[in-house]
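All protein chains but one are shown in place.
Which chain is which? They are A, B and C, in the order written, and residues in each are numbered from 1.
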C-alpha cells in the first residue's frame, strides 16, 4: 500500500483548503494519505486570549520549543486537538472525505519519552526546567493507522503524544510526521510550509535547493534556522526510518500535494 | 459482546477519577465499556475566559440549549474535544487503560441532522435563529465502535456530531449516549450525574425513584426539569432502541459504575 | 406601522410596536405562525416547523 504522509505547516500563509481540495482528487485516484498538522500559532493565540502568553525555551543547541507546563499543556490541547484538528477534520468531511481526527494519546498512537528535564537559555543563563510536558516520539502504533486506512478513513494527526506513564505530551509536528512516515514505510513524506523549499540563502527564492542527497543533509541542517532546522532533522529521521523520499514544498499554492509529489520543492532522497 | 455505555455528567461534583478507577476494575473483569461525556461547564468557562459568554436558547417546549453560532462552536470544540476529551483520555491512559478519544466528526461516528432553524424565547418574544450549529443525532457508526472495542480500546466520545454536509454540530451528550447505546444494543446505559437518581420531589433524596417502568416514562419526563428532562428523554430513546436497561445513578461516589450496575439509582427497564 | 398580508389567509397584519426581524408572530385571523423576515419593508413568511431537540 503506497502511502503519502502530508505535514501541514501551521505558519501564516499555508492554505489548508487548497491542501484539502487537492487531497480529494488524490484519494479519488486511490492514493492513501495521512495528514499530520501543527498548531503553535493557534496555541499562542489562545494563550494570549486567556492571558497566558506562551513562554518559549531555547535549548543550548539553538532549538526553540514551547515551555509546556501543565497550564500551557491544557491550552495546547484545546488549540491543537480541539480547534485545529476538529476544524481540519470538518473541512475534509465537508468535501466528502471521511477524515478521522486523532492524536498520540488515542490508542497510544504515538508514544514519546518525556524528558525529566530540559535545559533552557534565559537572558544568558542556562537553566534546568523539570515540569515541561514535552517529549521525543519513540514508537508509532502503525497497526492502528493501517486499520483506519483500511476502513477508508483519512487519519488527521495532531502533534500530541502519550508518555510511558500515560501523560499527554507536546511533540514537534515535523518530527511526528517523520516518525509516522517511517512507521508506515511511507513512499513520500511531504512537509508543506510557507516557503517553496530549502534555500541556500534564505529568503532568496532563486537559491531554492531542488535536490538534496542524504549525505549533504547534516550540512544543510547546520545551515537551516529555527523551524526549518526541525524539518531537515525530521527529513533525516524519516529517510533513516525507511521512507523513500522527503519533499519540503510550498503549502501556499493550489494543488500543493500534487505539486510536491511532482518533485517541485526540495527533494531529499 | 455485553457492552455498557457510561455517560459521565459534566456538572459540578461528578468524580471523573472515581469513574476511571472503577473502569480499570471492570475492564480487568472483561467488561466492554464505552464512555460518553458532556462539557457545557468547560465550554462556558472557556467562553467567559475569552470574553464570549454563552448564550442559551430556551425552546418553546422548555428545553434549554446553548446557542451555538460559528464562534461558539469553535469554543465548544476547544473545550469539549480539546480539553475534556483529551484530559479524560490521558487520565485513563495514566491508569493503564488504552482509551481512544474521538467525536462524531471522526469517521462520521455520529451523524446528526442540523436544524435549519431553531425557535427561541427571548424576553417573552418567540424568535427564529438560523445559524445554530446544533443537531439531532440520527445515525451512529457502530462498525467503527466495534472495531475500536475489538482492538482493545475504551472509546471516549465527545458530544460533537457531523451533519449531512459534514459540518461539526453541538449535540446533547445524554441523547448521544442513548443513540450510541442503541446502535451497540448495549446491555446497560448508565447516566452518571450529581444526584442519586430521579427524585419524585427534587431535591429530597429520600424520594428517590428506584424502579421506573417504561410506561411511566413519559409522565416522569413531564415532571423532570432542565437537564434531568434530557436524561429521561435519552433513557426513553435508548430503551426504544433496544437497550436492555437505563440507570440514572450517582456520579459523585466511589465505584460509581459498579454501584449503578448493581441497581443503585433509578433503574428504567 | 407598516402592514403586510398573511401568506396563509391574506388577512392584513400590522406589526406591533417593537417588533423585531427574526421574531415569530401569530396571524390574528388564521393563527398561523409567521416569521418576521424584515421590518422595512414589512415582510413575513410561514415560520418553519418547530423540531424539538436541543444541543448540549
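Throughout what follows, a residue touches a chain if its C-beta (ideal position, glycine included) is under 8 Å from a C-beta of that chain, and two chains touch if they have at least 3 such contacts.
The structure displayed is predicted, hence computed values, not measured ones.
Taking every chain of the complex into account, the chain not shown here touches A. Summary of contacts with the chain left out: across A:74, A:172, A:236 or A:250, the touching residue is A:172. Screening A:29, A:61, A:206 or A:225 for touch with the missing chain picks out A:61.
Residues of chain A that touch the chain left out of view are 38-40, 43, 57, 59-61, 63-66, 68, 76, 80, 115-117, 119, 125-129, 132, 134-136, 159, 169-173, 175, 230.
To be clear about the criterion, only the chains that are shown with their structure count from here on.
Chain C has its Cα centroid 52 Å from the Cα centroid of chain A.
The centroid of the Cα atoms in chain A and the matching centroid in chain B are 33 Å apart.
Averaged C-alpha coordinates put the centre of chain B at 35 Å from the centre of chain C. Shared contact sites, meaning residues of chain B that touch two or more other chains, fall at 80.
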